[in-house]
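Before anything else, here's the structure in question.
The other protein chains are all here in position, but one chain of the complex has been omitted.
== chain A ==
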Amino acid sequence: MRAERMAVNGMASQAAVEWPFALIEMPGDLESVRAGLARAMRSAPLARLGPEDRGRAEILLAEVLNNIAEHACCGSGAGIRLLLRLEPARLCLVVEDDGVAMPSGALPAGELPDAASLPEGGFGWFLIRSLAREISYLRDGKTNRLGIVMDCEQ
């Protein structure tokens, strides 16, 4: 836990010099995620994006944060830390939580549900995988850490 904090802070001081950076912390429940996402959308990295990229980033972030709230934190009181950094032509995200690990330690395949069967769920990871260029997942002690890169036009 302490090591991760230091890693986060180190990343902040390095990146702030050249690229817009934001660290947003929120409790891991759906109402708090809604408020945290609103703060993220106002933060320097996302405020600089054009409308198209902002829309894509908002969908991507909503799906990632909602999934963490529902499946990792799930009422345990575990919080979520979101790091945003805008680099040339790409948005880099690190999302950490201290909730339960991803089942089998791997990311869901995120296959597109068949529209004709009128699915009411199962779209989340499909959307994440559609919008992200790179996704990595690491279980580090008691922490889940997702690294996500989204291409943007800026």
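Couple of notes before you dig in:
Note that contacts are C-beta pairs under 8 Å (C-beta built on N, C-alpha and C of every residue); 3 or more make two chains touch, one makes a residue touch a chain; residues count from 1.
We adopt the following convention: contacts and distances are computed from a predicted model.
For the chain that does not appear here, its UniProt entry gives the protein name "Anti-sigma factor antagonist", which is one of "Cation acetate symporter", "Sarcosine oxidase subunit delta", "ABC-type multidrug transport system permease subunit" or "Anti-sigma factor antagonist". From the options A:Leu23, A:Ala44, A:Leu107 or A:Leu127, the residue with contact to the chain not on display is A:Leu127. Contact between chain A and the absent chain runs through residues 30-31, 33-34, 51-52, 55-56, 58-59, 62-63, 66, 69-70, 112-113, 115-116, 118-121, 123-124, 126-127, 130-131.
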